[in-house]
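Written below as structure tokens is the structure these notes are about.
A single protein chain has been omitted from the complex, and every remaining protein chain is retained in its original position.
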Amino acid sequence: MLTGNKNTSWKFFSWFFALALMLPIVVMLLGSINASSDLFSHLWATVLPEYIRNTVILGLLVALLSFCFGVPAAALISQTNIVMGKQLRWLLMLPLAMPAYLVAYLYTDLFDYAGPVQRLLRAWFDWQSPNDYYFFDIRTIGGAAVVISLVMFPYVYMLTRTAFEQQDRNLLRASRLLGCTERQSFFQMTLPLARPAIAVSLALVTMETLADFATVQYFAVSTLTTAIYDTWLGYSDFAAANALASVLMLFILFIVVAEQRARAGQRHQSSRPNTQHQRKQLSVAQQIIGSIFCWFLVFAGFLLPVILLLVMVIDYADYQQLVALIVTGKNSIEIATYTATIATSIALILALFQRLHQSRLRMFPVQISGFGYAIPGTVLAMAMLATFGPLDHAINDVAKALGFTAPGLILSGTVFAIVFAYIVRFSAIANGTISAGIEQIPKSLDLAPASLGVTTLSAIFRVHLPLLKSSILVAWLLVFVEAMKELPAVLLLRPFNFETLSTQVYQLISDERLEQGALGAILIVLFGLLPIIILNRQKDTP
Amino acid sequence: MKPLINIENLAVKLQATVILTQVDLSLAKGEILGLVGPSGCGKTTLLNTLAGFVAQSAGTIEINASNNQQIKVSTAAMLPAEQRNIGMIFQDYALFPHLSVNENICFGLKKLTKTEQNKRCKELLTLLELTDFGQGYPHQLSGGQQQRVAIARALAPQPSLLLLDEPFSNIDARLRNELMIEIRRLLKRLGMTAIFVTHNKDEVFTFADKIAVMHQGKVLQIGSPAQVCQQPNSWQVADFLQLGSWLPVALLADYNPAQVTSLIGQLAPSAIVNAPADNKRDSALNYQLLVKPNNIELCEQQGSNVIVEHIGVTEQGYHYLLSSIEKNSVLAFSQLSFYSQELFALGDKLAIKLKGEDFNLYTRTT
Partner (left out) sequence: MNKIWLSPLVLVALLVASLNVAATDEVNVYSYRQPFLVEPLFNEFTKASGIKVNVVFAKKGMAERLTREGEYSPADILLTTDISRLIELKDNGLLQSTQSAELSAAIPAQFKAADNTWYALTTRVRNIYSAKRLGKIDFNYEDLADEKYQGRICTRSGKHPYNVALVASMIAEHGEADTLTWLQKVKANLARKPQGSDRAQVQAIHQNLCDISLGNSYYFGNMLKDEKQKLWAEAVYINFPNQNNRGAHVNISGMAMAKYAPNKANALALMNFLVSAPAQKMYAETNMEYPVRPGVKPSKLVAAWGEFKADSLPLETIAKHRKAALILLDKAKFDL
């Protein structure tokens, strides 16, 4: 396989990139060493247990709800003849395009006591005070979990649906012949076989939830991230904040490891995708319930928020806003493009390294480069400053010593830091997609080119990359969308006069003037739709 | 005695495409039927229809289990797969990857108590020499072991009929024969009725009591392997079973029995034992004579009429593929098999003629 010089340089770059992505995390861990135990004992004695409880409950609830939304939806679309299944198939992915903080803002606003829904109800039924009627309180853990799940469930839906569709249909047939009814066969065969996909997607959803701050804040739910912000911004104890962030990261690593463990015993690949599989014919009642379920998800996760935004756009948007958006939109697209391109390239290098290299530690670069996903954006931004600040100082000191003018903060004060932070954060997505793609390539294809007298490198370009084309596209698009939506890191790291769509929307939200930012929000959503449309195209024409 | 399975006038349509039509089959208890035919002939669909994975569009399937329980499936009364009491072994075995070997085998035994399940499972493990692997998972087993697990799993619920979809195609060629004999013995011992699908005619001859040749959704011929080989009822049957090579011939007159001529000589009407029932001479038809290796001999007295195109070595001597020297005739041929102990060189020109008394004549319809 890889031999000689190329072997070592490939190895060097793999480790170099992996360690570079790991660096801010190491800096964060080191930064937590000086944490004061006083503050911890105070937090522990007062609010921390409840924060942790909230975090765990929120994580579990989101996982549970995403499961309850995503898995039945996947089953309905892939296993039954549900009406408009072809449309629902991609409609159900749309909520992915909605930034969670945006939906959180819109929904808390909508269902709040003072929000339009409750106002309308009060007007209709002539209720005067909250004691006159019951209405669910949106600003609770439950409310937060529902709303987060509404935008996150498509991960579960997508991965599970794919797993269902790629299941070997003979396994299902065998179970039928061995006495399982259709229903039993689903629960004893289809579902357990899709467990790895379900586990991966739930882990992803849980990670996102635990690292989130902005969304839960709208719901007035205090979690571990609240504690991180309190200690850092309130108590000005950066070390303690780092320590808490490290704890949170361990939490998340635990989930990841548990998920991988759970999957370790199951190695199987379908040889016979379930394409011609007979769909279950639903009864009329089942059709109605299934359709209501799917359409509810599409409506609540995508249509309603978009309608709310569009109403605002119609009421408030003007030409001037549009002009301003062109600049900010360009910034967003630029950063997202850099991030997606570099993250995908690194993922390719690492994944191919893992696949083709003989080294015993070959899986490590891929694994450690994905840790960043578990870190809240702002904490990561701080880690970036802590990492590149000193580097910048060194560069400037050297430049001055050599008699040049100091170049300034070329690492921590420029777009470089933002893109780097994004790559750290979203590498996990690119890695996952590319690795999954590589696993689909038969091992024999690694060897075949050599038998034809073609070097490994040339084989990579002529065999692996073409075969990975769709995975590369998917990885690129997923990272692109996430980068378009990302907020906290860019907010803190951006250079002067630098706005992106998300910072602009955020600023207007934070001043409760989303109306004026609605157009920008719609743009973020529109860009988020791109990959979904392309992903869907791809799946339909293999 | 009632046949164990009786299929009448079975037809399957998928989106207006006819996959199966007019299929009639019946098997007595304990019989093993081999379904053969070129790919796309509908043999796997027939299996899937019997199992209940594909819905029939016409006809009936009747299964008379030993306990006098009768299962009857018709378009009016469909029965889901799980209620047909049919076992199946899949080409890729379809072992449940998330379950251990024991769990795989007990999967169909949910109605039994745990002790009964364990007992049955243990019996099958012993029977199939898998006792050491009960706790293992499918991916830890070799191909042959996986197949035995698949068999054990299919036999565990004591099905009245066993279906096997290309069961031996994943097995090493050297082991295949041995395994087939072993499994056949096992099925016979259990008195199991079985239908298996293959594209390999040798497997049928080793494994089956009966053979059914399918073509374009129809069963062309059913019978014992010997019977079918001796008297294939159509060009397709003979061709698929590779019973000889084809010699294009012309009918000299349209009376019965036929008198035919070819580029390597004529045949007397008495030499043709089997000919199309209605053989009015029709120049549009393509008449072909089934020529078995022992139907050709060298004859020096004549001028040469064939040329050696290919030489192969077999245990019985040399195998030559001959083509006619005359290339422009409608009767020209290119792949006539000829066996001889004598060694010729490529391009040698030979003189051959037909011999023997038991020729079969077919019309080839394409």
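For clarity, chains are labelled A and B in written order, and residue numbers in each chain start from 1.
Please note the rule applied: a residue touches a chain if its C-beta (ideal position, glycine included) is under 8 Å from a C-beta of that chain, and two chains touch if they have at least 3 such contacts.
Since we're looking at a predicted model, the values are computed, not measured.
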item	value
Touched by the hidden chain, restricted to displayed chains	A
Hidden-chain contact residue, picked from the options A:Q286, A:S345, A:S359 or A:S470	A:S345
Sole contact to the chain not displayed, among A:L110, A:L191, A:L304 or A:L457	A:L457
Residues from chain A at the interface with the omitted partner, ascending	6, 9-10, 13, 17, 42-43, 46-47, 50, 108, 112-114, 118-119, 122, 128-130, 137, 139, 219-220, 222, 229-230, 232-236, 238, 338, 341-342, 345-346, 348-349, 378, 381-382, 385-386, 389, 392-393, 396, 406-416, 419, 457, 460-461, 488, 491-498, 507, 510-512
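Definition applied: only the chains that are shown with their structure count from here on.
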item	value
Chain B residues within the chain A interface of the complex	48, 51-54, 80-82, 84, 86-88, 90-92, 94, 96-98, 107-108, 110-111, 137, 139, 153-154, 156-157, 159
Of chain A, residues touching chain B in the complex	168, 170-171, 173-182, 185, 188-189, 192-193, 195, 265-268, 271-272, 278
